[in-house]
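The complex appears here minus one protein chain, its other protein chains still in place.
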């Protein structure tokens, strides 16, 4: 092992953090707790000193890539730079040390922040109100679809049991619809990546609860028929859900609310630059048009005169979706991010789109684009021809990129693109970095011809080589056991 | 280059941090500043975005070893673990955001901390008062020797112009004596590492201002004749200076004050675990016996009732040695460290000595000790025989250790030991870590026989190979120049 | 532009390479005019970093916080001590700014940490496997409810009324869409009514969602409850306070099928309710029903141990509408914090934290119960949180405490009017039911200050 497990380093009797002796008169545990509830065998937590713990995680971190280390063009994930001031902001004691159940009068700063950011994000999206409870994009999707369900139910419109999802959609869309109790009806994309409007017309009807749409789509392309699409759905009595995964492409240029969407979720950890944390936390606020406001999760932050209050008295609310009010610490960072830009958020999108098109322009002689037109904030290429000609697959290209110290693009997604490479540079990369990536991609393209086996056996310079994922799935080893059975 | 220089990454027009426009009526620069003092050519600082700066230093850091990364047995430097709580402590706004010239009544917390820690360190060392102004050990040495000079001068004893320094001493000792205007008189060590008392008797006399002594010495050995030695010096009218570099060996076991020393400096960054920061900052407080108190640098923190005050009115003071009051942020960390241990500081030394003796016991079959007896907190071995037999030198052993992810011991010091390896494990390492180091040392010993060339060309696994230090000295390249001439 | 490193010169060169004269052409080629926003965003002007921090500090200064107020609030979020090393680790850029470890060869740090997290959660709960984290305790309970429904095929679920009302509302929200009926099992005093449970727990019911210590702070009779649930082949879902597991029996030892927890107590700042950590652990036999990411150990082509995301066939990006959940982004960094926390406190430290919390809570309860007009809401055993019946309205008590720089007295009577008796607010009866939580951070002096302040309320 590169770094032994915490458990493997454990030695009985070691301690890192200790606690003082009780300063109050004590009771016997057996007096306080019934015997059958007292733990008989302590949890086998590792026993380590502080230096070992710190070294362990320092060493582990050094095995990991991150945006702070180098370029991370993971398509659809918007791995932009996370400003350090936002980390400081979230750690201000007045934010970080507030309890979620404090009396309202003692958290006016928090409530003002939430209310203010809600207004700003409504402006960016063209929506009327917003909830911050969802902890991630998919959580926002669930919230949004449940809002749509509540809307239909409130109108007695209970036969609508279908949600339409394009075949290019993220897996979270169909999974969300299913979690919300809906049947998923796919709609095909046309060769240019847009939704097949004619096919959509065939599908919509009295069973249509909603259409879920990502725009720009996962192909990085803006659907030119978006208004027509939302009108078709609305005319059929359905509502339109906007998956904000790709909002980084359009801030200040276009707003989901103006495209006809009734519900929007945002990913603060993508568009608003809060760090991804190795998988989370994120934040997936959901914005709605006025007709859906009554259904928003409770509580809603309202401004009453110059005070802020939590409004729990909302009889049509879908209820709660998070134990408290959402990932507040993440929201603080997003607030700071918006305020660091103001109206110049538009330039964020401008440069995100510029960067993606530059990568596309330079790489398309080597990896063919799925659709050959200007893209938005990301581009989707294919290694189909390369694979046919050399046997080197997208996976191999990705693994070889690791040797260059660059995180590979998203691969094999969207599913409709063979040997897909989904590249999202974001606006926080400069030309020199893009050039370095582009040149590595071209070098690998050449190497696939000159030395395909070397590419196929990549990576060569990483701390571990290619990992046996099949073995992991076949013989699951999902936790440490002191004495494996 | 592994990581290009900041300057090489610079692009005109890039910005990381910006500042607001003035919110006051402005003056023309030319009205405020004479034309000949206005900068004509702006400093050619690099122009970078925040992501580039953060990546640059993140990448650089990943090329570096540290105590947080792995074992660091650098003899004489006491590279012990630096508790994370101390970093938090030093950043408490009430400490970190105080200005050194604030009115006393607004910094009572700082003054109490300084006064309290002074008392604790006096207890540990057996001294009467202490100054925190010196910013490092060598700075403390200079302060201490100037205190001794002031003492002699105050008595009209002006013929004393010699400072006696053992041949095993750190280079800072003779350098300090010279900086304080003294002639350095070396005294030899006996084969057992102790000061040659007879030789000392020959040297001392009316010209003797002071003896500087490190005890345990740089050989890691406690001088059994220390009381006799200090008495000899005192009888000759000299004073005795204790270099606290090795205090980590004796806390709670013995005190320089009880050994007869008049002046002591401590290295808070060694014994009291403040981080070494890649070379500093440290803190080198100097403690004195009562007869030297009048000479301490101004100001001294005094307790007056329940208030603390800075006493500047000390006519015999040597003056100031630091622009303000010393490296306060470092002192806060040391305060926290002492309070985390209390009387158990003794156990720190106990385990430091245990660890060093364990390493000595296991390595002495392979690398011969300079003196074969129990050591204190560090042991000094020699690769003399290895070199004779295989041609592999201490330097090669050190470089090969790098491949094991371990920082090598101090090498070629003390100067009196041929092919020296000076190993200070410190008390914050466990047996498993020591064993890993010991086994690497043994493996290299074996490899020196089986494959000496491989050892001599080490390191092999580090980001850079052996660097050409001769070239660096011959053709100094000490700064970046945009257009090297 | 604040975080955009693209200079005008580079921009021009890139536009040339693309073959357009301005970025506007790129947008015009994509976005139809009918949906273009033709005005600047109406947002406040940008602040520089210096101004931004000053503004945020001003905003934060309008809050009371537990650095300056003694906190006795609980209700699912607790003011436990967070060792300094936790933040030192999670601030490392390689952890903070990575994403889900899709490329294991450069993600061993995150992957091994997840594997260790999973292992720790299994040790704590006595379960066989854990996922890599859920959003929070409430959503973890809701996902567990979904697992029960899918596993048993039964569309009714019991939920103990003693489960946090906030959690119950989240579960209700999740279950509504898939048409699952949630049936509340009432209280008998301050814990679950076992008779009513027995009556309600039928073969049509998928199982029971229980919380122990419950929302009021009291321990449920888990062994009796387990027998009743399993007698009808239902699944037994238990929500726990992970800190309590330093002293209290692991749910695995009393037959829980799924264990969920709010992991905030494990080294995570209160942060006004999030980001927190949803723990979800279960038995091997329910592995395929498990939502969320799971890391597993494997080997690389050089024979080294390594870690990968595994069992992905459950997940939305593979299985889409047939996935066990839609979860994608989770709370990985918070799971890392909990991992660091547990590594730091270790086996013995967790027991100490639990015991100190218990001892201080019991001292506080005893002292408050002695005050005239105040009494405990029940005599069931409790851990670090308890409920008292107060002689004054909740808002009044809270306000008086705030005046004394104390946060505490959670108004549980509003959610559980039955605690106030049939004639709530009637003459002589209690005016409020309030819960107090006491962690290892609270000193005796602070508790005495709380008691003195409460003593002034009559």
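Chains here go by letter, A, B and C, matching the order in which they are written, and residues are numbered from 1 within each.
In this section, a residue touches a chain if its C-beta (ideal position, glycine included) is under 8 Å from a C-beta of that chain, and two chains touch if they have at least 3 such contacts.
Owing to the predicted nature of the structure, the values given are computational and were not obtained by experimental measurement.
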Neighbouring shown chains of the undisplayed chain, as defined at the top: A, B, C
Full-complex contact with the absent chain, from B:129, B:255, B:289 or B:445: B:255
Residue among B:149, B:289 or B:445 touching the omitted chain: B:149
Selected residue (touches chain absent from view) among B:22, B:156, B:191 or B:305: B:22
Residue, one of B:201, B:346, B:384 or B:436, that touches the chain absent here: B:346
Residues in chain C touching the chain absent from view: 49-50, 53, 57, 67, 81, 83-84, 88, 91-93, 440-441
Where the missing chain touches chain A, by residue: 11-14, 17-20, 48-52, 54, 58, 83-85, 87-88
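We take it that only the chains that are shown with their structure count from here on.
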Contact pairs, highest-scoring chain pair: A-C
CA centroid of chain A to CA centroid of chain C, Å: 20
Chain B, residues touching no fewer than two other chains: 11, 14, 49-52, 54, 58, 83-84
Residues of chain C whose C-beta touches two or more other chains: 2-5, 7, 10, 47, 49, 83, 85, 87-88, 93-94
